[in-house]
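Quick one: the structure is below, and I'll ask about it shortly.
Apart from one protein chain that is not included, each protein chain of the complex appears where it belongs.
Chain nomenclature is as follows: A, B and C, assigned in order of appearance, with residue numbering initiated at 1 for each chain independently.
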Amino acid sequence: MIARVFIKPKKGVLDPQGKAVHSALGKLGFNQVRDVRVGKYVEIRLDTGDRDAARSGVQKMCDTLLVNKVIEDFTFDIADD
Amino acid sequence: MIARVFIKPKKGVLDPQGKAVHSALGKLGFNQVRDVRVGKYVEIRLDTGDRDAARSGVQKMCDTLLVNKVIEDFTFDIADD
Amino acid sequence: MTRARAGVIVFPGTNCDRDTYHVVESTAGMEVDYLWYERKTLRDYQIVLVPGGFSYGDYLRAGALARFSPVMEALREYADRGGLVLGICNGFQVLLEASMLPGAMQKNKTLRFICREIHVRVERSDTPFTLLYRKGEVLSIPIAHAEGNYYASDETLRHIEDNGQVVFRYVDEKGGVTAAANPNGSVNSIAGLCSAGRNILAMMPHPERAADRLLGSEDGTRLFLSIKKALR
Partner (left out) sequence: MENLDTLLKELNLTPTEYTRITGELGRQPSLTELWIFSAMWSEHCSYKSSRPYLGRMPSTGKDVLIGPGENAGAVSIGDGLAVIFKMESHNHPSFIEPYNGAATGVGGILRDIFTMGARPVAILDSLRFGEPDDSRMRYLIDGVVAGIAGYGNCMGIPTVGGEIYFDSTYRENIIVNAMAVGIAPADRIFLAKASGAGNPVFYVGSRTGRDGIHGATMASASFTEETAVLKPTVQVGDPFMEKLLMEACLELMKADHIVAIQDMGAAGLTSSAVEMAAKGGLGIAINLDRVPQREEGMMPHEIMLSESQERMLIIAKKGHEKAVERVFKKWGLDVSRIGILTQQKQIIVRANGAVHARLPLDTLVDKAPVYTRHASMPAYRAEASEERPSDQIPEPADYHKTLLGLLSSPTIGSKAWVYEQYDHSVGTDTVIKPGAGAALVRIKGSKKGLAITTDGNARYTYLDPYTGAGIAVCEAARNIACVGARPIALTDCLNFGSPEDPEVMWQFIESVNGIAAASLALGIPVISGNVSFYNETEGKSIYPTPVIGMVGLIDDIATRITPGFKDSGDLIVLLGTTLDECGGSEYLKLAGGQIPGRPPKVSPAREARLIGLVHEMNKGRMITSATDCSEGGVGIALAEAAIAGNRGAEIRIAWQFRPDRELFSESQHRILVTTAGRSLEKFKNMAHKYSVPFQVLGRVQGTHLRLDGLLDIPLEELRAAYKKGP
């Protein structure tokens, strides 16, 4: 199984990186961009065939380590290899 | 429209972050983890209703700015707001 | 009287351990030991310092991986019992990730590492770390970090301000809080924060780098002397 975790700055938390990317995109002429948020992408390859176990495992990894909930939000999905 | 870009270190390219996270997860008792890659997640909100235009726009953003193709790979998807 | 005993925690990737050790020993005249991150007890120490550096390479988030080290368990207990803890730079980040202090660090607003002399104002002189400073005094101390942009939710912020937990604030030379004098974008220009019980202090500036006239500033010296005095 492979889990893909998407982490981004929480709503309301300033995102200096997103702001910088947004302005750089503007300078390059991409002017339909309304907003950019930059976060982290974590890909986890798991040795298990049990999707539910995988799901609860990844949820726990996010809760304990991967995400700092003071400033970050996350979602994840799980797919077969 | 909202584009989600997933960027990760290319195959074969050393990923010190992924390595460190992998070993930390191991120490925390998550031992079904085979591999971890850590990359970037970019969420781009676009002022357009045209999915094809959005797609080619985001592709170009990745090519010119968001992704360092010497060491990174990427994929993206596009969804309605 | 036996000399007070200080411990300096060493995580893999810590790199200000030797600087901190040196200053605590030579300036505050304490006995100092390095405390390896796998250590499980801190009973023998009167003060524990969590020094700067890049614990675990600062990978994922600064301080995120260090917080799971065995010594952190011991540190939490130690602090709960009222033991003095000083976190500097990466130490601050570790203490935040360990939720021993509220809030979180983000990348500097410039998105760059910044190494520079800056000014901070002493907001409280009634902590064990700042006894020998005057409230309102402006200190010149270097910073050196990439993730020192302190964030806390409005609610938390109100709480720590009301509680008087802000110990240092970034200011200009004259002591004014201005946007230009805030090097990294921290909310309320917060540079240093203490716990509700005042026994934990965490700060981004490096007082150990400002404790010698040769290095340009001695403004950090009294922080170590304060600790010594508090322990007497």
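One rule holds in what follows: a contact is a pair of C-beta atoms (placed from the backbone, for glycine too) under 8 Å apart; a residue touches a chain by one contact, two chains touch by 3 or more.
Just so you know, these numbers come straight off a predicted model, no measurement behind them.
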{"item": "Chains on display which the left-out chain touches in the complete complex", "value": "B, C"}
{"item": "Absent-chain contact - pick from C:Val177, C:Ala196 or C:Leu215", "value": "C:Leu215"}
{"item": "Contact with the hidden chain (one of C:Asp58, C:Glu97, C:Glu123 or C:Asp219)", "value": "C:Asp58"}
{"item": "Candidate in contact with the missing chain, chosen from C:Val23, C:Ile190 or C:Met203", "value": "C:Val23"}
{"item": "Sole contact to the chain not displayed, among C:Arg81, C:Arg112, C:Lys135 or C:Lys229", "value": "C:Arg112"}
{"item": "In subunit B, positions touching the absent partner", "value": "9-10, 12-16, 19-20, 68, 70-71"}
{"item": "Sites on subunit C contacted by the missing partner chain, in the whole complex", "value": "12-13, 15-16, 18-19, 22-23, 52-54, 56-59, 112-116, 142, 144, 146, 206, 208-209, 211-212, 214-216"}
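Just so we're on the same page, only the chains that are shown with their structure count from here on.
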{"item": "Identity of the chain that, by mean CA position, is farthest from subunit B", "value": "C"}
{"item": "Comparison of B-C and A-C (more C-beta pairs in contact)", "value": "A-C"}
{"item": "Whole-Å gap between the CA centroids of subunit A and subunit B", "value": "9"}
{"item": "Centroid spacing, where centroids are CA-atom means, of subunit A and subunit C in whole angstrom", "value": "30"}
{"item": "Inter-chain centre distance, subunit B versus subunit C - centres from mean C-alpha coordinates, in Å", "value": "34"}
{"item": "Residues of subunit B engaged with two or more neighbouring chains", "value": "21, 24, 28, 38"}
{"item": "Multi-chain contact sites of subunit C, meaning residues that touch two or more partners", "value": "60, 65, 68"}
{"item": "Contact set on subunit C toward subunit A in their complex", "value": "60-61, 64-65, 68, 96-97, 103-104, 106-111, 149, 151-153, 185"}
{"item": "Partner subunit C, residues of subunit A touching it in the complex", "value": "9, 12-14, 16-17, 20, 40, 65-66, 68, 70-71"}
{"item": "Contact footprint of subunit B on subunit A as seen in their complex", "value": "4, 6-8, 18, 21, 24-25, 28, 30, 32-48, 57, 60-61, 64-66"}
